[in-house]
Each structure stands twice: as C-alpha cells, then as structure tokens.
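In this view, the complex is presented without one of its protein chains, the others remaining in place.
Naming follows writing order (A and B), and every chain is counted from residue 1.
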Amino acid sequence: MTSTETGVYAPPRARLPVPSLRTDRWWVPPLLTVVGLSIFVIYATFRAFQQNYYWVGDYHYLTPFYSPCMSNGCLEGAAHFGRFLPDHPLVPYAALSLPLLLLFRLTCYYYRKAYYRSFWLSPPACAVPEPHSRYTGETRLPLILQNVHRYFFYAAVIISVINTYDAILAFHSPDGGFGLGLGNFILVGNVVLLWCYTLSCHSCRHVTGGRLKHFSKHPVRYWLWTKVSLLNTRHMEFAWITIGTLILTDLYVFLVASGAITDLRIIG
Amino acid sequence: MTEVERHNYDVVVIGAGGAGLRAAIEARQRGLTTAVICKSLFGKAHTVMAEGGCAASMGNVNSNDSWQVHFRDTMRGGKFLNNWRMAELHAKEAPDRVWELETYGALFDRTEDGRISQRNFGGHTYPRLAHVGDRTGLELIRTMQQKIVSLQQEDKAEFGDYEAKLKVFQECTITELLKDDSGAISGAFGYWRESGRFVLFETGAVIMATGGIGKSFQVTSNSWEYTGDGHALAARTGASLINMEFVQFHPTGMVWPPSVKGILVTEGVRGDGGVLKNSEGKRFMFDYVPDVFKGQYAETEEEADRWYTDPDNNRRTPDLLPRDEVARAINTEVKEGRGSPHGGVYLDIASRMPDEEIKRRLPSMYHQFKELADVDITAEPMEVGPTCHYVMGGIEVDPDTGESTVPGLFAAGECSGGMHGSNRLGGNSLSDLLVFGRRAGLGAANYVESLERKPVVLQSDIDAAARSAVSPFEPAEGEGARENPYTLQHELQQTMNDLVGIIRTADEIERALGRLAEIRSRVRNVVVEGHRQFNPGWHLAIDLRNMMVVSEAVAKAALLRTESRGGHTRDDFPMLDSDWRNRLLSCRVSGEDQVVPDVVVEPKEQVPMRQDLLELFELSELEKYYTEAELTTHPAAQGDTA
Partner (left out) sequence: MSYKGQFRVWRGDSDGGSLEDFEVEVNEGEVVLDIIHRLQATQAPDLAVRWNCKAGKCGSCSAEVNGRPQLLCMTRMSLFDKDEVITVTPMRAFSVVRDLVTDVSYNYEKAREVQAFTPPEKLQPGEYRMQQEDVQRSQEFRKCIECFLCQDTCHVVRDHEENKLEFSGPRFLMRIAELEMHPLDAADRRDTAQDDHGLGYCNITKCCTEVCPENIKITDNALIPMKERVAGRRYDPVVWLGNKLFKRGK
C-alpha cells in the first residue's frame, strides 16, 4: 500500500486519517470492468483455440474469431484468402488477425483507461489513491509502446474490410443462390458496430483531420473529422457494445455450426 | 520598529484585473521594474465576470462604424457628463488595443472573412463588441496573464530570473499609501493574506487598478474584493473622487435562488435576441423609451424583430436601451405588481431561437442557470432583476496620463472616474481597461523617469500603518460593545441597498447617512478572533473601513445632485437638469480620524467639450442635454442667429 509519507499523506498536505473521503460506491465501475473484460478474454481464448464450429457451410456464416481463416486446418469454404499457416493446436486459425485485433484493443485509449483503472488501480477511481509507491506512466518501456496504437488501427481497418466481405458472402442459401436468415442480421449488425468502434478511434480522429493546424484549408478532411469526432464521443460505448456483439455473433455461429440450434431462415 | 518585508520597484500596480495587467505590461515594456499586487490569486480578478464583450469600432461587421460613432454613443450613454477627452481617447484607441491582444494570443470569435466578430449591445449603434461566446472577460484576463508570463520568460532568458523585472504579488492586500514630505507617493504598505506578515513596497509611482465598490450593496454582481480599496486609499492619500453618485445597476441579475441573487445575466442575451416580458407576457420595454431616445428605437415588436436580421432598415429593440433605462423600467414593472414570483421580470430567449443555438451562443449562461438555479434557459424564461454592477465614479485623473491629483498616484479602469459619465455602456468597460490601463502604465513610466530623486518612505508612517492594521486584534478597553465585522458589513450593505439604491430620495439618503454615521462609530470597536494567518475576519475588518469611505461618498454626492441622470435616479427630482450637466461632484476626505475619515463633497465645473467634438453632434440632440448658453458656439446655433 501507499507509504504513509507520500501522495495524499505527504507531510505538507492536509493531515487526514483516511486515503479517501468518498462516500459513494466508487469501486463499482472498476469491478464491473474487471468482470466484463475477464468474461471476454476467457471466452475469446477458449474459442480462438477451439478450432471447431466456426463455419456454417450451408449459409457461409463465418465467425469473426476465425476471419480470415488461414490455417491449413481451416475448412476449405471458410478460407477466403488461402491456407498457409501450420495447423497446430496452439496456433489459432485466424492467427494473423487476432493478435492485431487484440493489440488494437489493448492499446486503445479507452481500454487503456479501463484496465489502468480497474486492473492496475492506477487510480481505481478519481481522488482514490493508487496502491503503487512509484509511477512513471507511459514514459518508458513497455508502456511507451502504447504510442504505436495507430498502426493497429490501420490493421483493424483492413480486418474490418475482411469482416465486411465475410458478412456479404454470408447472404447465401444452400442451393448457391441468395439467402437470408437471422444470422445475416447478426453478422451485419456486428460488422456495422465494429466499423463504429474502429472509426471512432482516437488515432482515426487524428489521421483524418486532428493533426491539421488549419481545418479551413482542408474542407473535406474537416468534414470527415467532425463526423469521426461525433463517433469518438461514443468510443467507450462502442468498445463495450462490440465486446457484446462479438460474443453474441460468435456464439450464434458456434451454436448453428455445432447443430445445437438451427438458423432462422427467411429466404433460402 | 515594525518588522516589514521590503521591496523596491519603479512602478507598483495595485490590482491584477484587466487595467492593472495592461498597465503593468506597459510599464515593464518601457523597461521599468514593476510589481503587480492583488488580493486574490493571479488570474481571478473580477474582469473574468465580464461576459458580453469589448467595444471597439473596428467596423468588421458593419463598416459604417468609426471612432466618431463610438464616441457619440459613449457620450449619449453617459448623458453628456463624461470626460469628453477620455471618451475621445477611448473611442480612438480601443481598436488598436483589441488587435494588440491578438498578438498576445487571444482568440476572439471570427467573422466569415476571418476578422474579429462583433456583436450588438445596448446603446451601441453598430455591432461593436469583440467577444468570445459569453466569456470575453476571462479571455482578456487570461490573455494578459499569459502576456505577463511571456514577458517574464524574456526576462528569464536575459537575466536568469523570471521575476527580474516583473513580479506578481498575489494574495497581498495594500492598506496604506505612503507619501514623502513633498506630498508625492513614496510607497505602499500592506500584508500577505496567507501569513499576515507586513510588506512594504518602496516606489515612485503607484497605479490604482482596484476595480469597484459593489460589495457595499447587498444585491450585487461583484465579488468580495470589490470593497472600494483603490477609491478609499486614494482619497485618504489626498486624491479627489468624482461622480461617486453614479452607480450602475445592471438590469439583469439573477433573482432566484437567494444565494445567487445578483449574479449577472449577460446583456448578450438581449443582444442575441432575448426579450424582457412582464408577468402578463407583455414586452414592456416599448413603453419605457425616454424622450431623449425617441425615434432611435423600434416602436413595434415586428420592427424590433426585423432589426436583428436587417439592422440597416429597422430600428433596434428597446430591450437594448442603455442599462439605466432598462433597470428603472424593470424596477417600475415589479413595483406596479407585474413582476415574476421572485420579484423580477422574465427574460425570454427560449421561445426566440432553437435550443442548440442558445447553447452555442450563450454557453456559460446556459451552464449558470442549469447549475445554480436548475432552470433550463432553452425551455423556460429566466427571472431577472437589477443588481449593483459598476461604479461610474472614481479617482479623478488626467485623461491622457491617468495621473490623479496626488503626484505619483495613477488610476485606471473602474476605480478611475470620468470616462463613462453618468452611465457606462455595456462593452465599454473592457475597452476602458485596455486603453487607460496602457495610458496609466505609460504615464507612470514617464513620471518615474522624470523624477530627480526617488521619494523616501518615513519609518513613522510604516509604524502607524502597522498599528492601524492590527488594531482589530487589540480592542480599546471599556469602549462600547465588541463588534463582529460580518454583522457590520451586512448592515452597511443593507443600508446602501435599501436607501441609496436604484431609486433615491433626499429623505432616504439622509436616513442612510444617519445609519452610516452610526456604523462608522462601531467600526472602531470591531474585534477579530484568531491570529493573522489567512484570517478572513481580519481581512474583512480592514476592507470594511474602505467600504465606509466609499459608501459615504456615494450617499453624500447622491444627496447633493438634485436631478436624475444615468446611474443616479432621484424620485424627488425625476428629470434631467441641464444646469447639472456640467457640474461634477468631487469628494475628498477630511477630519482627524485616520481610519475612517469624513467625506466632504464639493461641486466643480467640467472643461467644455472641444469644438470639433461638439460638432459631431446635431444641435437638436445637444439641446436635450445642454443649456442654451453652452451651445452658442455650435455652427447650427450660429446659423440660427445669423
């Protein structure tokens, strides 16, 4: 815990016996964050290494956790971009995209706030002391690497395009023609929200226009910036919503692919 | 001998609001060592409360504007009692002062072509107020604060010390100005609020920039700092104060809840389209256009509404009459039973423009009502009423240099008098600070450079000042009850508010003077508890003496002026009297009592307006204010007789 001589206990500061006088339940938000993020990480890890039930051949549903499917172990129909990764239990079928997506979220300005607060307790809540005796923030390795967030953003854009492609291919019926089912709504909804999360990213805001000194000289980029800025105010919401939709989408494909449920078909 | 921390500066500026900072910038740029002293933290001065804007005839929005038009508006607003030379300098120099701020880093709102945007305001013929939303004062103070930092950075680069030439002494109160045996300023004595320790500034020139006196009134938009320190210190040093009877009551202050009563609602609300309504929903201002303004304001609601978009072909709404007129109108409506539930009238912007527009144009008003009164101004009207806002009176100064009648004592901003005559136009305060702050800085610099020897501070004066400052801790034995400073302050505020407020009569003023005399006798018995370290009771006990002096000056001058003009309304003399136009009331202190001296008031003549300025007005307009004898030199008058 905090030494008795530093921080809010440093001698020239007002002597108070308790680290925080907050009377509200400040520990609730960090606790919910821990629960929420843990569920996602556990579920995602399980599914990434399961190497099964990711593709519904009849309707061409591919779960985002296996897109793009590039392992030699991938089912042929699921692999839209070739198969070349070794088929090994420790190599997820989407081993090219998953680490990038993980790093995109890990270095995301919102998630950073979330886990710094809830897992690292730095600080657990505003005006509640953190339990570390030293703090250097993002000034040195490894946390200084958070600064390359924008590269993971670029990767996330490419992967979002692939996810979009997957969602379009999924309008498929067993006879080879156009098909439509509940799964399509889920896949499309998920992709739309993934785009919202990706485009509302702070790095996206920077590259579209934030880096400019004179908006008036770049009207198109200014327009883009205002739209991204609008999305950006809801970046946190999209971060949580997409965790939900990713689990939901994957679970749906999982259940349909495993035969536990059947897709609700509207056409074909 | 008293233990005192000593400092030596070429120029000492008391007050770190707009005028003080602008003066300090000028003195330092002239190469003089300069100290800025303020009662609060640096950057908290009352200038931050100015909302609407800073008047300057840049002509960015309407190119018909010019210094002459601004000059005419200012004189009209002040009912021709203004010091015309100050009004002239002000109108001519304001644009340069505003542009200068941009080179310090200020970011005003912009026009389409990238210039500084300007907005309409009461009494100004054209859109003239440079502004930043409704927080223009904050922009000014921050800009000049940052300019001071910039100058300090230059000094750091040159001398290795940020404070080599320019230092801010914050949370420091000056209690006494000192003079040498020739009668010239030699220093300023005060204490650190934090420690209570005494401090002495030895200097040849003091610039007063302490702001106003509004804290002497109960319902006021002014903060605790506005205790008239500059007025009282200057008077006690021998300077004269003029126009003290003219106190501006801003027409729109908050009236509910009680704890925020008096807090300002910017005139920008009306400038941007808000209208005043009584409890019957009537836009009553159309009934209150006085004769002197007849023909200059819209006569129907339709015309008034057209004016916002087409000002060239329509006359402006009477909601934007000068502040004194609007304040009196609201007062009458409430008195006659057409007020709102909490004793004000309604100011409606909600029904006049879309929600988003209101939030964009008046963000801090939206915020203020939401947070303090739980009122959503985009959905319901505000309740507003008059609040003490500004004192037109102040230290009598030379228009060009800001020097008072005491050698070495200069003044600028609200604590100086003359510029605004009997009533100040909204937006003319911020420009006043800049124009005359700079001029006082220059005036002081020239004065100091011309001194053959630096005036000397007398040890006996230091000892006397120190004794006087700590006297509230050591009450005289056996004399009367021990008085609480908070109680006395409250009684003083109540007296001034009720009896020397927005509408005055001889009878009430005389009662006020009686009560003031009684309070004065009790001020000597004020006792404070505790020790000198950051003790607000002690601070108030000292400020209270200044409030006494300025309150007496206001009341005595108000009793003498037997007419109604601008910020001085006598119910028993309701008309403008041309014989009074040229007479200024000059207040000085006299008598034995050093702590709260007596105030005497004497009339004096104003210098007649220069011919070329006089000719800027139509004879028909001047005739409303001047006596016939005064106008014989006007070309139109000469034409008549020929």
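Just so it is clear, contacts are C-beta pairs under 8 Å (C-beta built on N, C-alpha and C of every residue); 3 or more make two chains touch, one makes a residue touch a chain.
Quick caveat, the model's predicted, so the values are computed rather than measured.
Asker: If I'm reading the header right, one chain is hidden. Which shown chains does it touch across the whole complex?
Answerer: Result for the missing chain's touching partners among shown chains: A, B.
Asker: Just one of A:202, A:227 or A:265 touches the chain that is missing; which is it?
Answerer: Only one listed residue reaches the unshown chain, and that is A:202.
Asker: For the chain left out of this view, which of B:8, B:64 or B:150 touches it?
Answerer: Per the contact definition at the top, the residue touching the missing chain is B:150.
Asker: Touching residues of chain B against the unshown chain: what are they?
Answerer: 40-44, 46, 48-49, 95-96, 99-100, 102-105, 107, 109-110, 113-115, 117, 132-133, 135, 138-139, 142, 146-147, 149-150, 152-153, 162, 194, 223-225, 256-260, 263-264, 364, 367-368, 371-374, 484-487, 490, 528-531, 533-538
Asker: Could you please point out the chain A residues that touch the chain left off the display?
Answerer: 2, 6-8, 10-16, 20-24, 109, 112-113, 116-117, 122-123, 126-130, 132, 134-140, 143-144, 147-151, 202-203, 205-206, 210-211, 213-216, 222, 232-233
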